[in-house]
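Coming up: subunit A.
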Amino acid sequence: MVTATELTPTAELIGITKKYPGVVANSDIHLSLRPGEVHSLLGENGAGKSTLIGILSGMIQPDAGEIRISGELVRFESPRDALERGIGTVYQHSLLVPTLTVLDNLLLGVDQGWKLGREVATTRLQELATLLDVEIDPSAVVGDLALGQRQQVEIVRALWRGEGVLILDEPTSMLTPQGAEKLAQVVRRLVSKGLAVVFITHKLNEALDLGDRVTVLRRGKIVGEVSPSDMLSKDRKAITKEVLQMIFGESTKASNTTVAKHVAKSDEQVFRVDQVLVAGSELHLVLDKVSFALNRGEILGIAGIDGNGQKELAEVLSGQRKVDSGEIQLDGKSIQLLSTAARQALGVRYVTDDRLGEGTVGPLSIALNIVLKRVGEAPFWQRSWIKNNAIREFARVLIKQHDVRTPNELVAISNLSGGNIQKVILARELALNPRVVIYNKPTYGLDSRTAYVVLARIAEQAESGVTTIFISTELSEIVAICHRVAVMYRGQLSEPIDVRPGIELQLGALMTGSTTV
Partner candidate 1 sequence: MTNTDQLQTAESRFTRISRSTITAMIPVIGAIVIGGLLLMTLGRNPFVFFGNMIDHGLISSLGRQETLIRMAPLLLIASGLMIAFPAGIWNLGTDGQFVMGGVVVAALGPEMAPHVNGFVLFLTLFVVGFAVGAIWSLVPAILKAWYGINEIISTLMLTFIGLRFSALLVKEYFFDPETTVPQTRVLAVADRLPRMFSSRVHIGLVVGLVAIIAVHFMMRKTAFGLRLQIVGMNPKAAVHAGMKMKPLTIAIFTLSSGFAGLAAAVNVAGVDGVVRAEWNPAIGLLVVPLVFLARFHAASVIAFIAAFAVFQVGGESASRKSDIPNFMVLVMVGLLLIFMALGEYMQLRSSRKHQS
Partner candidate 2 sequence: GSSSTTTDTAAAPVATDAPVATDAPVAVVEAIVKTIAVLAPEAGNDFGWNQQGVDSAKAAAAELGIEVIVADNLGYGDITPNLRELAEKADFIIAHASGYNTAAPEVGAEFNKPVAIVDTPNALKAGLVADYTASPNEGAYLAGVLAAKTTRSGTLGVVVSGEPPSWNSQSGGFADGAKSVNPKVKLLYSVIGPAAYADAEGANRVTKTLIAAGADVIFGQGDGASFGMLSAIEETPATDGGKVLFIDVIGNKTSIDKGHLLSSVLWDFKGAFVDMIKDVNAGTYGTRNYGLNLKNGSIALLKTALIKDAVWTEIEAIKASIIDGSLVVENITDAADVHARMSKVTQGK
């Protein structure tokens, strides 16, 4: 058997450097992508992974360095040039046109003369969907899809266009474990046909399971590699330890998702949702008589495949969406008619999963995004006048506390890496002294250490009496920190059940709509 190493690399990045004001995102990076190999790219948030693959996909122009495709020196002026060389990419943040249908998004940018080949494309889409074992309605408008569904569309598109290299930047962050597993199978099959794959993830197990080779970035530099031979020869535990060391440097704490779970939840009922109904334009209801009640300090997990009404539930609870009927109570008082601001004042917080769309204001500084929900409040504003120093001071503290990677607090938040943006959002919400917090996929895009810290923080807050609704597609996280868990399926919420070891199977069944276990 010929090992991949001996073949000419499909793509080679040589001496790539990219600087942003105050940040060296990539520094003299050398990376070879070989046919038939999955190359896992690891690194903490802001390490420079997305920048690197942005350069390979033609989105970003490097300051120095060169790219070779099958040995030939190329210059990618635009993603088109990369696509023409068979490089398909799933970007970290959805790059689909929200107003177009799934099908038209797939056809976008494909040269095919005057008339679009919609029929052919539909067939191809169905094939790929079957391959991934997902259901994708080609005529659905992308803007109506949940983020997870969008990610599936992106994967389909990358598979379609990436004949030589497939780049996957955190493709599984929005997928269910089953979905991730399916993706892994597909990737395996493609690789066996000679494709080169770059796989970025923060889930170490995924990276090691799927990757033939691992490269780790830290602060823009390559800090370590695990070769295919090492991958095969060494023991998994040893590799894990080694890789963690590379990712985070000296101080490495093992970060399995077992967070010390507290027991002290009181009997005092704080939050109650009763028969909440939101009618959609579709045939089925968006939220179909959702009911649950939470005690003080309790964490309720809400599991489910993305797009089953979790986001709508979160919005209804936070006040961003109106209910058509039903009641929401906080401390026995109805709050469903209150505005978002009024609910915030009562201590209801919502950590959105749409970090770019609504969670942050891109052109504003990190500091201002940190006080986004406190505009006008003391000590940041006094007699309505902004106190820049107070805001900056506060921001610096939170940036430090949450380890946000940025030159300073005045950087526009849109210039941060995805994970660091998420850290800012969490920092903002956790600092507010909340009573009831709704988290929607709070760890999505976070590196494992940060994710661990966040989960620990959530648990800790619950312990201090904060009531928590924890929406996630990661069953392991739910199992790790929740007291009870319920599953959303087509707008309906199952009866919450107590979390106990081995519950995953049962949840998995509920998530796909089967009522029997």
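Following the convention adopted for this analysis, a residue touches a chain if its C-beta (ideal position, glycine included) is under 8 Å from a C-beta of that chain, and two chains touch if they have at least 3 such contacts; residues count from 1.
Basis for inclusion: all candidates are chains of the complex that A comes from, given by their letters.
None of the values given here were measured: they were computed from a predicted structure.
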In-complex contact of subunit A, chosen from 1 or 2: 1
Touching residues (chain side subunit A, partner candidate 1) in the complex: 19, 21, 63, 319-320, 339-341, 343-344, 350, 352, 354, 357-365, 367-368, 372-373, 375-376, 381, 384-386, 388, 391-392, 410-412
